[in-house]
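All remarks here apply to the structure that follows.
The complex appears here without one of its protein chains, the remainder shown in place.
Order as written gives the chain letters A, B, C and D; numbering starts at 1 within each chain.
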Amino acid sequence: MPIDGVVPVSESAMESDLMTEQALRVCVQGRRFALAGGDTLHAVGALDFSLPANSFTCIVGPSGCGKTTTLRMILGLDKQYDGSIHLPGNGPIAAVFQEPRLLPWRTVEQNIRLVLPESRQNDSLDELLVNLGLEDLRGFYPNQLSLGLARRVALARAFVLRPQLLVLDEPFVSLDEPTAVRLRTLLLDLWQLRPTTILMVTHNAEEAASLADRILVFSKRPAQILRSIDIDTPRQQRDRPVIDSIVSRLGD
Amino acid sequence: MPIDGVVPVSESAMESDLMTEQALRVCVQGRRFALAGGDTLHAVGALDFSLPANSFTCIVGPSGCGKTTTLRMILGLDKQYDGSIHLPGNGPIAAVFQEPRLLPWRTVEQNIRLVLPESRQNDSLDELLVNLGLEDLRGFYPNQLSLGLARRVALARAFVLRPQLLVLDEPFVSLDEPTAVRLRTLLLDLWQLRPTTILMVTHNAEEAASLADRILVFSKRPAQILRSIDIDTPRQQRDRPVIDSIVSRLGD
Amino acid sequence: ADSTVRVGVLKYGTVNWELKTMQHHGLDKANGFELEIVPFAGGDATRIALLGGDVDIIVSDWLWVSRQRAEERDMTFVPYSSSVGAIMVPGESPMQSLADLKGQKIGVAGGPLDKSWLLLQGMAKQEYGFDLAAENEIVFGAPPLLAEKVRDGELDAVLNYWHYCARLEADGFRRLVSAEQAANALGSSGPVSAIGYVFTDSWAENNPAAAFVKASRAAKQIMLESDDEWQRLADNGDIKDGPAALTVLRDRFREGIPARAQADEVKDAGIIYGVLSELGGKKLVGNSPDMSEGTYWNGMPQ
Amino acid sequence: MKGGRLQSLGQLVLSLGLFLLVWQLAAQAVDDRTLPTPMAVWQSMVVEWRAGDLFFHLGATLLRVLAAFLVAMTIGSAIGIWLGMQPLADRLVDPWLILLLNIPALVIIVLSYIWFGLNEAAAIGAVALNKIPNVVVTLREGARSLNPEYAEVAVVYRFGFWKRLRHVVLPQLQPFFAAATRSGIALIWKIVLIVELLGRSNGVGFQIHLYFQLFDVATILAYTLAFVGVMLLVEYLLLQPLDKHANRWRGARV
Partner (left out) sequence: MKGGRLQSLGQLVLSLGLFLLVWQLAAQAVDDRTLPTPMAVWQSMVVEWRAGDLFFHLGATLLRVLAAFLVAMTIGSAIGIWLGMQPLADRLVDPWLILLLNIPALVIIVLSYIWFGLNEAAAIGAVALNKIPNVVVTLREGARSLNPEYAEVAVVYRFGFWKRLRHVVLPQLQPFFAAATRSGIALIWKIVLIVELLGRSNGVGFQIHLYFQLFDVATILAYTLAFVGVMLLVEYLLLQPLDKHANRWRGARV
């Protein structure tokens, strides 16, 4: 079942999706928040972009420009926008929110298992937990975790689902650099293992440059796409100079 | 009034503080958390360090190693440790937690004003808010802010108090790089304007290298001081190579 | 000297009618005191008020008074009315006597220790040799609720207080047997006042108790003789019943006005007390096997 | 804003209208004096109003409800918050609380009338005593579930007692206050009815019992609905605006 408010795709749209292999099509006129006193705040401007299936897209943009709001619209959490967002297919969607958002009254393992369907409840989590450095924390409650650990649990929750669309809002902050590097590699591994469309917000330009197929640069509020940069260099070949050159293309 | 549980400094200690100009002395044997089933988790090992008055110290260390726990002990929020922590003087202390921790039922301005004593309630917040890019958000509630904006409010709350000791737990994440740079500069400006002792946790080695007088490198859990690196190069002269060299000294 | 006498009564109860008559005809002033009616919504409330010293006089039954005396409270009693409850059945009911009450659903107001209920049980045992409580389905409950329930047919019969009985009578019910009949069957020689004015001896010593009793008798006399007085009470809103019920209430009230000499009453009360202490046991009468000395007030100048 | 208010007034009228309709139909179907029609109840209300009784008794009851409510909420919430934050005190006081919670209203009322006399103070005290443990229990749960993160902010920034209470603790307790208030007024009113039955000479409880003895359901309902009417006014003119004010931060997120 598609999430409420996301317009299901018509037959013919489906066909054309197959042709262009679109996994997500966003075409909104904007999002304004009503403020007390009758004012409105224009958070997101007109956005028109689509993600090819199994692509890896990063969004960068100034703090408070409307990135999270955009993700919320895509996830079906915010429906008060004009325009349409098409999510073809109905495979699972996973999201890592900007804060970990674990259920405090469930243990690490329970938080992860909760998102699994009945049929997968017996799956072993061992490998995933080891990869994320959480193997000793299965029985911990979220309030016993450091923020970095909690973020990793949130990542585990998203990864375990093997989603068709994975939405990440700054997933690798609050982590030391070695851990962050390990997790980025893990993300790429998972992504290569099974077809997943990834949409990730980050403030770390180098991170975006080393991971993405495409980078969308958002303007300051109301968010609009300033630039869309396609990166053709294969990831293995993105060394320091390549990354620096991509980063420099974002900034100007 | 000193915070409960923080042993007040004796007269003679006070004198010696004056001599060495210590603003904080930490000497703990460790902190263990009791887990369900009778196990314990050894979060912080033996720590012995002190901060000179008006110094700027950074702590770096792997995720989950015990940094936040250490800060909590210093702030008097966690008293279940063996050892002692001396906080000479009783000027105000301010902290920026790892999450913004704003009171959701108070507006941005109220959240900031709340920490001010009665005598300063009429102070203007204009300059501070402008510096932090919050000038239009005075009347916003925290759930109307993006995470980066909320972090800035948390910074404003700490800065406005003009504290004697300022404790920061990863204050500049979730911010785009230009904003982060601006805020770092602001922090240094405030620090130079009035004497403040700063203790800051960060995962960003470059940030630490460009800001601190001293960097404490924590081991993985249980946290212990692996290295203590004093940086003598004045901040203005810390260019790329200097910073890189400091960073390389942290990592090995 | 004019002194105030505070009487705690049920606001729409029969005692209130008498006191209103007393006031209307200035019988209080004429007897040298000033009557203050303190209305309450329940009998319990009046007893609490007397125990707490917030009123001087209430109306209650002599058994209660005797029990209070046994527990060293100097309550005492002046007969007010001998009207008592009765078992009421619908007019068309085939039941004719207590003996027919078997296998029925009977409502009983006042609970298992109610005097009338105990007496009727005693009578059933003595006269017909059966256990009224065991051979019927007994439902205890609030008097107005039980009256309503017998009206709508859920109960076959009801034992209720006399004014509820009077109202049922006006609705076409009839008395199967009354508690007075039961008392007579068990050895009483005539009607015994079940309820009376209750006050403490110590109050009576320093206050116009006798004057109050005189005024009460004078008021009763008016109510006995004058139908207009009843109409006046109804017009005034003190009696809230319709004309049919008013007539029955009036007649039953008049029947209940104590007429016997106090000595006879005391004697019969003693007999009934004995019967009750057998039927109700310690629970009902407390530790004293006989009616407490001085339960009936004897401070009235003869 | 204004449209919203009109709309909610419309919903109120709709809801009450529906209620009257259901009642009217039920009364017609049953056709018995135990279920009088809305009209009959209205007439009883007018009769009692004309006689001056409605206003007099309702006023007396409302004053008692108000006084007992204030006493019970103040004392109860202070104790409840205290117990919720001090586990040791809680463990010591808890048995007493359960005891007080489960003493029948009748017993408390009778004993307090006997010990303190049939006066207004005893009446109100008895009602408050009946309600206090409920407030304690509710606010205690609230205090137990306070978020420690905000308390830590208060510690670090050295909030004084009152500042902490006002800005950190009470806002988190708002839902518990709202629950205790609504079910509290209702409970207090119900106990006031018993108090008036057992020892007062006025008030709605006094009247309801008198009419119960006469089995005059219409007048009983007239008094009941008069009180309910007042409560509806309190709800719409006082509690809901207060709720809205306290929760404006939640609503800000649209």
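Keep this in mind: a contact is a pair of C-beta atoms (placed from the backbone, for glycine too) under 8 Å apart; a residue touches a chain by one contact, two chains touch by 3 or more.
All figures in this text were calculated on a predicted structure; none of them were measured in a lab.
Visitor: Out of A:Ala95, A:Leu175, A:Leu199 or A:Ile231, which is the one that touches the chain we can't see?
Guide: A:Ala95
Visitor: Touch as defined at the start, partner being the missing chain; which of D:Ala67, D:Ala105, D:Val155 or D:Val195 qualifies?
Guide: From the options D:Ala67, D:Ala105, D:Val155 or D:Val195, the contact with the absent chain belongs to D:Ala105.
Visitor: Could you tell which one of A:Gln29, A:Ser50, A:Gln144 or A:Ser219 touches the chain left off the display?
Guide: Hidden-chain contact among the options goes to A:Gln144.
Visitor: By the contact criterion defined above, which parts of chain D meet the unshown chain? Give residue numbers in ascending order.
Guide: Residues of chain D in touch with the missing chain: 8, 11-12, 14-16, 19, 34-35, 91-96, 98-99, 101-107, 110-111, 114-115, 133-134, 137-138, 140-142, 144-145, 148, 174-176, 178-179, 182-183, 185-187, 189-190, 193, 205, 208-209, 212, 217, 220-221, 224, 227-228, 231-232, 235, 247, 250, 253.
Visitor: Just checking the interface: what residues of chain C touch the absent partner chain?
Guide: Within chain C, the residues that touch the unshown chain are 44, 47, 51, 67-68, 71, 110-113, 138-142, 145, 148-149, 152, 154-155, 283-284, 286.
Visitor: Contact with the hidden chain only, please: which chain A residues?
Guide: Residues 1, 3, 75-77, 92-95, 97, 99, 101, 103-106, 114-115, 140-144, 157, 161 of chain A touch the chain that is not shown.
Here is the rule we go by: only the chains that are shown with their structure count from here on.
Visitor: Mind having a look at which chain is the central one, using mean CA positions?
Guide: Chain D is the most central one.
Visitor: Could you find the two chains linked by the most C-beta contact pairs?
Guide: Summing C-beta contacts for every pairing gives the maximum at A-B.
Visitor: Can you tell me which chain lies farthest from chain B, using the average of the Cα atoms as each chain's centre?
Guide: Centroid comparison gives C as the farthest chain from chain B.
Visitor: Taking each chain's centre as the mean position of its Cα atoms, how many Å separate chain A from chain B?
Guide: 30
Visitor: In whole angstrom, how far does the Cα centroid of chain A sit from the Cα centroid of chain D?
Guide: From the centre of chain A to the centre of chain D is 49 Å.
Visitor: Any chance you could list the residues of chain D touching two or more other chains?
Guide: Within chain D, residues 248, 252 contact more than one other chain.
Visitor: Any chance you could list the residues of chain A touching two or more other chains?
Guide: 33, 36 - these are the residues of chain A that touch more than one other chain.
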